[in-house]
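Below: one structure in structure tokens.
A single protein chain has been removed from this complex, and every other one stays in its place.
The first chain written gets the first letter, and so on, giving A and B; residue counts start at 1 in each chain.
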Amino acid sequence: MASLEYSEQGYKEILTSLENSVLSITINRAKYRNTFSGGLFKELVHIFDLADRDDRVRAVVLTSEPTAPAFCSGADISGGWGSLWKEESEKEGEHAHRDSGGILAMTIYRCRKLTIVAVNGHAAGVGMTALQLPFDFRFVWSGAKLTFPFVRRGINPEATSSYLLPRLIGHSRATSLLLTGATVTPDSPYIQSLYHQILPTREEVYPAALAFAIELAENTSQVAIAYSKGLLQHPGDSVEENHLLDSRAIKLLGSSVDGEEGARAFKERRLPKFTGTLSKNSSPWYPWWHRLDVHHRKAKL
Amino acid sequence: MASLEYSEQGYKEILTSLENSVLSITINRAKYRNTFSGGLFKELVHIFDLADRDDRVRAVVLTSEPTAPAFCSGADISGGWGSLWKEESEKEGEHAHRDSGGILAMTIYRCRKLTIVAVNGHAAGVGMTALQLPFDFRFVWSGAKLTFPFVRRGINPEATSSYLLPRLIGHSRATSLLLTGATVTPDSPYIQSLYHQILPTREEVYPAALAFAIELAENTSQVAIAYSKGLLQHPGDSVEENHLLDSRAIKLLGSSVDGEEGARAFKERRLPKFTGTLSKNSSPWYPWWHRLDVHHRKAKL
Partner (left out) sequence: MASLEYSEQGYKEILTSLENSVLSITINRAKYRNTFSGGLFKELVHIFDLADRDDRVRAVVLTSEPTAPAFCSGADISGGWGSLWKEESEKEGEHAHRDSGGILAMTIYRCRKLTIVAVNGHAAGVGMTALQLPFDFRFVWSGAKLTFPFVRRGINPEATSSYLLPRLIGHSRATSLLLTGATVTPDSPYIQSLYHQILPTREEVYPAALAFAIELAENTSQVAIAYSKGLLQHPGDSVEENHLLDSRAIKLLGSSVDGEEGARAFKERRLPKFTGTLSKNSSPWYPWWHRLDVHHRKAKL
């Protein structure tokens, strides 16, 4: 069985640390303006998948060195888009292409732990989409220049951003951002509601996100977070379906070790001490939704 | 046939009054911090169902005594969650459980009249979910401490809140509230857009909500409100389906006594005097949507 130690994974594009149940990931490509490379893509997919399964991790924080020129300046397209196509899609046609930003976005979106991104610099393209939208919480530096430049580059918004952004902030604001490709700062009314917190300096963003993560890791239940994320992402198609889902979840969790500790701590007027984990205290019923297999030859358009 | 008189229903946990076509309901459990009990649950389900069918009622306002310690401090869980499980779900398994907060939320959500809640005190748990989210309009005291504490108690958000809250204010803000369990006041950017009006003192909340309800009850059509609520809750899956639905509704309503009065009043530059009622002036076509039967053995997960 492969080691779960983050330090033993041989990552080259990211730095990692696990403390207080919080896994911190730092993009480490400052000399390339933190562009999104194939190597960075693979390492991020790998580590978010690991964090999802690692009971020790209750929250993940992604950030960059605050001294880098940008949090993430997007994909490097100086060689054209061609470098993005894999052999398979070149041979079999456009329907065989799978956008790497989307694969990463789905991996982060599916991570059952709390996910937080600390955007401590400028962000563009995939640095706005895959590296921000699938997270539960976004912290940002007030001076960050933010842009979804796709329509000004001749392409469409990628990395599932046309699904995620309107859900997060509504279609009016999402359209103002995606169809203009404008550059904005976090105080812009178009984007403000995307962020959980806006910090005045680059240096303050990660520490604020980390303190937030540690407090939540200490005082929330890992299993309750996973089920709550499931309900937010897959609430059912009607209020009635949602009622069936949240009823079953509450019976499961309320009868679990964390539900019991939650009620007891409330009664005793103290902070809870949750010990439940996803590998021991979840249920075969979870996930209750069908996950479309997006691999080529399994999914067609 | 049972009496429709609210004063004759023998309610113990709520006070009621019907004036100017507005039914006011006051939660009357101040000595229990207005916790959500089995008795309060049953009476609220009963009265919202009654109000739905009572042609005299054009709007419902729910509130609490402003001198109570809280508008509603949630369910009483000092005895653990166990008190919430009914015998059936204990015997037949978790899939048989039906959350009472959800049953109440669906009852309020389905009420075809205007529904307004006057949150004149602190609110937590089911006091945030079932007692606020399914309403059409929320009035609140600016000093109210508001919290969805679920993940800090080891459980998931209930009462269909994972369906309703993201629809009301978007996923970014809903996640900030539901996955942190933070306590906020109404001026917080996370929750501000949930409220129709924020009042500076506890005493002003109910009178403002009542005046708002009376004005709407006088000047809107009962049938038009019911169909408009239906369209907002069940708009169809595409702009085309919505067009079929709102076209049919507008032909029905435009040809009805209220539609005719509306056009006449507009022409004569006077306020309308609507006399249409749901029992006389609706159509067998309404409701046009399928309602999932959530009763155990009828609905499965």
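A few remarks follow.
Definition applied: a contact is a pair of C-beta atoms (placed from the backbone, for glycine too) under 8 Å apart; a residue touches a chain by one contact, two chains touch by 3 or more.
Everything numeric in this text was worked out from a predicted model, so none of it was measured.
Contact with the omitted chain, checked across B:V22, B:I169, B:L278 or B:V294, is made by B:I169. Considering the full assembly, B:R248 is the residue among B:H46, B:K145, B:R248 or B:H296 that touches the omitted chain.
Among A:K42, A:H97, A:K145 or A:R264, only A:H97 touches the chain left out of the display.
Contacts to the hidden chain, counted on chain A, fall at residues 77-78, 80-82, 84-85, 89, 94-95, 97-99, 102-103, 105-106, 109, 134, 150-164, 166, 170-176, 178-181, 189, 233, 291-292, 294, 299, 301. The missing chain lies against chain B, touching residues 114, 136-138, 167-170, 192-196, 216, 219-221, 223-225, 227-229, 231-232, 235-236, 238-256, 258-267, 272, 274, 276, 283, 285, 288.
Going forward, only the chains that are shown with their structure count from here on.
The angle of the rotation carrying chain A onto chain B, fitted on C-alpha atoms and rounded to the nearest 5, is 120°.
Averaged C-alpha coordinates put the centre of chain A at 33 Å from the centre of chain B.
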